[in-house]
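A protein chain is absent from this complex, but the other protein chains hold their places.
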């Protein structure tokens, strides 16, 4: 049997914990290890804080996060009605630069791509829909 | 703006914590005090453990819990496809009996009714739908 | 839930902290049953560190109290806080159990 969760809230930093707890609780009931749940939490934090910070300049919008387990996978779908933006298109950061050269920031999207087993973006009738997939077996 | 949450999971005790965390996280983002969130947690635990224990004798079914804040209220809807049962019809327990006379159990439904500001039951196309409402201001 | 016991001259003081819910409550009942099997007959249950209790917790408390009563034992409570106090009040447990502010008062009253 599968487990699903869904939350819809104002897209503000104050709701980070509430969103995270719903997803990690569902992931935990789906049988993921504490370590892998920490990975999911990270990818989720990076995705939702980008929505908080950039999706709706000026006034905060709403964010909807849905998650579901099933078929050996756990997927997290993040949906917002902010400006169109596809993080999967961002170039990877240059990790070789030293402390003084290295720009501050620009690691969030990269961490998502490195940590999730699959990342998918669609623009769907005015919504950004970002899907992060985690396989039940440990990656690689 | 309103916050909503929804989880659908196998109706087994192992999922109590996941269900509870989703609801309390949403309630916390809706601005309830820790004390009142503890109250909700209690009413929710009583309602969902009754579904775990009694709704589907033999094989566990599914449970769906949805919550939403708005209009100064927070409501939690618990839905299961088990046998029809209306806890609001249960007679109140006799609280005057002493230790030896007093039956073990029979307090769950009573606690729900005492703690929630409003309790509503409907049978809806094969589902038990129990709604618990909490007012944002402290009860009484 | 965490359970710790300390032997006093006339009773065993059992301190229960954390959460007593449908998942953890059976542990409490088991612990008390084990203490009874070891010969303990008088219990002061300190709940000052208990943050949460549900009907599953009340169930294992009542079951333990019935078992003790049959053997002429005693169980009393101390240190109830906010939420736990409220649940004891609503369920009528305040009326059927002796409840004290501190272990010291409980040990005198038992």
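The chains carry the letters A, B and C, assigned in the order they are written, with residues numbered from 1 in each.
Convention: a residue touches a chain if its C-beta (ideal position, glycine included) is under 8 Å from a C-beta of that chain, and two chains touch if they have at least 3 such contacts.
Small disclaimer: the values here were computed from a predicted structure and weren't measured.
In the full complex, the chain left out of view touches A.
Within the entire complex, the positions of subunit A that touch the omitted partner chain are 13, 16-17, 35, 38-39, 41-42, 45-46, 49, 93, 95-100, 102, 104-105, 107-108, 110-111, 114-115.
Rule of thumb we're sticking to: only the chains that are shown with their structure count from here on.
Comparing mean CA positions across the assembly, the chain most remote from subunit C is A. Relative to the centroid of all protein Cα atoms, the closest per-chain Cα centroid is that of B.
Centre-to-centre separation between subunit B and subunit C, using Cα means, comes to 26 Å.
In subunit A, there is no position where the chain touches two or more neighbouring chains simultaneously.
Residues of subunit C found to touch two or more other chains are absent.
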